[in-house]
Each structure stands twice: as C-alpha cells, then as structure tokens.
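Presented below is the structure to which this report refers.
Complex shown without one protein chain; remaining protein chains in place.
Let's turn to chain A:
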Amino acid sequence: MDCVVTGGNVKVLAKAVQSLSRIGDELYVEPQEDGLALRSVNSSRSAYACFLFAPLFFSRYTTDSGHCFRCKMAIKSVQAVFRSLATLEKNVERCHVKLDEQKSRLTFTLHCKHGLLKTHNLSFQDSESLQAVFDKDASANIFKAQPRLLVDTVVHFPPSLEEVTLTVSEDRMWFKNHVEEDAEPSKSMLTELCLSSDEFDHFSVQSKNSITFCLKELRGLLLFAESIGLPISIHFDEPGCPVVLSVTDTVLEGNFVLATLSDDNNLHKNNSSQPPPPPPDDFMNDDMDSYLIAMDTSVVPGPSSRPEPSRLAAENHRTHDSDEEDGSEHMDGPPNKKFCSLFFGSVLPPPSQMSTQPITTQEVLASDSEDETQLE
C-alpha cells in the first residue's frame, strides 16, 4: 500500500487516529480496494470503531489488489507521528504512508514547511480480521444531529462518568447518567437532559425505549465530528443491541459501535415489580413551581412507605401526562431514586418535610399537553 494525504486531510487522518485511541490501545490497519480502513476495539470487545477513507480522500492511493493485508500496531506510536495536532495544518504539506511488508514496517513521511522531512518507521504485527457485524440502516430508531448538540449535551456529565442512558419517545430524547442500583443514594447525583426532536436534523423513532452505553467511548467520536464539522447519526433498536454512531461524508465514513446494557440490567432493580415510570417531562413545563413539586414527590425511599407523596405524584402525573400509553406506572410515583436535577441544584428534602408544602392547593399551570411517557 502506498498513499499520499495532502493539506487539510492530514489533520482529518490525525483526528481519526486520535478518536480511535479513545476506544482501544491498538490500531488495526487494513488497506482495501474501496479505501483504507482504520479500526480499533476495546479490551472487553464492547466498543468498536472503524474509519474508512475512500481512495478519493487521498491524492494518491494504490494497494496491492488481490492481496489481502492486515496489521495492527500500538496506537500511541501512530499518535506520535501526528504530535502537535494544533500546528499540523500549518506545518504539514503532505503525508505519505507506505507499507513495506518485507521489513514489517509502515512508514509515515511528513513533508513539512521549510523543507523539513519527518519520517517515522513503525513496526507492526500481523493481525486477525476485525470487523463488527451491524446493519445500521435497518435500525428502528435513527437520528442525526450536528455535533455541537451532542457535545453541548455531554459536557454536563462529569468526564469520569462511565455510562449514560439514552431514552427516546416520538419527539424527545433524554440523556441521563446511569447510576448503579447499589449506589448509595446520598452520594449519587442524577443529571438529565431532554432534547426536542426539532434540535435534530433527523429524528425517527419506531421503538420507544432506553439504552445504556459507555459515554467515554462516545466522546472520541464527538471530538472527531466536531473538529471536522460532520453531523453524527445515531442508530439503535433496543437495549442489548449495539448502538451505532456514525459520521459520513463523500470521502470518509466513521462508525462507532457500542454495546448497550441488555434489558434486565437496564431496569432499576428496586423492589418494585413494575418498571419505574419515566422521569416526568417537566423540563418542558414553564411553571417552575409545579416542577419543583413534582421533584419533591419523587424523593421516595421505597415503594412501601408513602401514601401522600404517591397520590400527589399520581395527580401531577395525570395532569401532565395526558397521553399515557401504558398502565405500567404511577402508583409507585416517579423513579425510586433521589432526583437531583442539574438545573435546580439541590438535593431535595426527605419526605417528612413535605407535609409543610402547600401542594394540594397548587395549580398546575402551562402543562405541556403534548407530553409523552417513555417506555422503559
């Protein structure tokens, strides 16, 4: 294989390598007829990413046709070639990548300004085929958004956050951090964001459900998409099936396939036999007070204790959620966890203090009549 990348595409290549480094430690390189494939997978095989650069991405692209070649190398070595990403565009005129099978070397030659030539000879190992099987176009739920939307969403979650839960309904998408059921309630913070379908370039839901996947690995793709300016597509079916996030343009395609928690893990393992009802869609409610009330009633330690809160919750829910679709909710009240919204900041008072709230007389104003419940 012998190819040349020129101008701004050098940075695109470097950014792709950088985003793959968020997935796994090794870079799998496979020059194909239809382009150069760069792949990575994590150690537990729960995240896979692949970038395919079409021949047109390169100013020259030649492969040994008929001869199938694959190799892998430490991704850090390749990142070392493209060090100083910030000045890459300014300094590098072109990058020549050449494979020498006899010497087991992949040579990257960067032609920089002032005549400086940087040559990196990287050793590689033969590798097995790495190819995830997925058919994203057949997914039940397909979305497309500008990278800024998703970047602005994930910025609210701490960098250390492992997993995020994505819930969809006909016209809304919720992102919240996934809290383990055995986590101490007093030490957990729940953050949830709701995005409306009109913030997306494409929003199509055939199966309303929730999936939970690793956020860390997603950030790699977001970095790439934002710097290159490509919209991100999200495809998924149901919990347990992988979620595919992709970016495409005429000369490249990137796919990040992440495993999702399967159904029995996804539901909160509280003592209730019913699935917990979805979080109240009060972010769309202009009336802050009634939202706060709904929040108050969500602070419940368990299904057994609270006659008053649950009735109030049920009242609020019935008022807000006019189009409930399934009966699987509400006698338990909102989810059995301390709900601490990012927007309102504080941890809510325990149920014992709620009797002082003038809840029963509060009128719910400006309820969003288009509220939908989400299936869990």
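In this section, contacts are C-beta pairs under 8 Å (C-beta built on N, C-alpha and C of every residue); 3 or more make two chains touch, one makes a residue touch a chain; residues count from 1.
To be clear about the criterion, contacts and distances are computed from a predicted model.
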Out of "N(6)-L-threonylcarbamoyladenine synthase", "Mitochondrial import receptor subunit TOM7-1-like", "DNA replication complex GINS protein PSF2" or "Cell cycle checkpoint protein RAD1", the chain not pictured bears the UniProt name "Cell cycle checkpoint protein RAD1"
Of the candidates A:R45, A:R60 or A:K76, the residue in contact with the absent chain is A:K76
In chain A, positions touching the absent partner: 73-74, 76-77, 80, 83-84, 87, 91, 105, 114-123
